[in-house]
Each structure stands twice: as structure tokens, then as C-alpha cells.
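Removed from the display is one protein chain of the complex; every other protein chain stays in position.
And now, subunit A:
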Amino acid sequence: MTPTKTTDLKADPSSTDEFIKGLWRENPVFVQVLGMCPTLAVSNSAINALAMGLATAFVLIMSNVLVSSLRNFIPKQVRIASYILIIATFVTMVDYAIQAISVDLHKNLGAFISLIVVNCLILSRAEAFASKNTIGKSALDALGMGLGFVFALFCLGAVREILGNASIFGITVFPESFQEWIIMILPAGGFFTLAFWLFLFNNYKLKKAKA
């Protein structure tokens, strides 16, 4: 399936479509499989996954809006450098903001906040969408993609925390007798959980396509 084609086929894709596609049809993690580094590394608990997702979504929205509003001003030859500069600025802002919210959260996310700069999801949306579309559409696209990323990361983080730590958001959900699956918190658990979600997602899509 080529999602971009379906959008192109429509004469005037509605703005809700720009929003919805990131959430589901072109979900950044489950369909585009972009931004795997933070997806696997910091989805070891629901709160870390949520914070990482929101931070990425914020950077994505802000950089998409700024790139889109400057799209006629940035010469083609220096566009990538300009995009990276813009993205890095918002990442630095997020870094300060997270420090101001909670020192512990900042410590947990650690180096991965700075690594949002090189998250290919953000650069790909700037290059493939924001640089060619109006500000409004770019904002909607980024909002959809951002929320889709938050949703996917939360799916991973929740499963890993429930199985690996018998809790969700730090609240215990299983009785004392439950033996935690420590592997789910470790990096290997990230791969297992991602594979499991990709399987579910694709299975569902295939079934739907057949029907």
C-alpha cells in the first residue's frame, strides 16, 4: 500500500485527512518504522515513553510550522542545514523545559532528549511535507504524526512496564505473587514488544484489506 498515492488521488485532500493519516494509516512507528532509536530505548516505562513522545511531538509541530512558514525564504541548497538548525533549537528548548519540570525525568531520558535532533521522523516531515505545504496543513500533519508517535510509544511503554515491573505509571497492577518479566525492561524487551505490536497492526490491516 502506498499511502501518499491515496492522498494524491484526491483532488483536494481534506485537512482532517492530513491529521488522521499520521495517527493511523501512516503511523510513524507502526507503518513508516521511523525514529526507532528513542522508540526502543526509552519505552521501558509508560511515563518515560509518554514524555519522550510528547517532547518529540512538540519539536515536530514547532519545526514543521517554522519550516513551512520559511519555505519560500530558504534556498534549496541550504535547506537541510536550515532544517537541522531549526530542529536543534526546539530540541534545546524542550531540554530546558523537561529540566524545569522534573530532574528525575530528565535523568531518565538522559542523552535521548538531545538525540531528538537526529530523529529521522522530524527531518522527513520537514523535507517531505512542510517544505511543500501551507502552514496550516503542515501543523495538522505534524500534530497527527506527533500524536501517532506518542500513541505508538505509549503502546510500547505500557506493555513493557506492565509485564516488566507489574505496574503502570508507577501504580502496581498485579498482585505480589506476579513474577515480573525483567527482560521486558531490558533492551531485548523493546524489540519483542515492537515486533508484537507490528504483528498485531499488520495482521489487522491485512484482514481489513481482504474483507
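Descriptive notes on the structure:
Simple rule for what comes next: a residue touches a chain if its C-beta (ideal position, glycine included) is under 8 Å from a C-beta of that chain, and two chains touch if they have at least 3 such contacts; residues count from 1.
The definition used in the following text is that contacts and distances are computed from a predicted model.
Name of the non-displayed chain as stated in its UniProt record, restricted to "Histidine kinase", "ABC transporter substrate-binding protein", "Glutamate synthase (NADPH/NADH) small chain" or "Ion-translocating oxidoreductase complex subunit G": "Ion-translocating oxidoreductase complex subunit G". Residue-wise, the contact with the chain that is not shown comes from A:Ile86, picked out of A:Ala51, A:Ile86 or A:Met184. Set against the missing chain, the residues A:Ile20, A:Ala41 or A:Leu198 yield one that touches it, A:Ala41.
Residues 41, 70, 73-78, 81-82, 85-86, 88-90, 92-93, 96-97, 99-100, 102-104, 110-112, 187 are the ones on subunit A that touch the missing chain.
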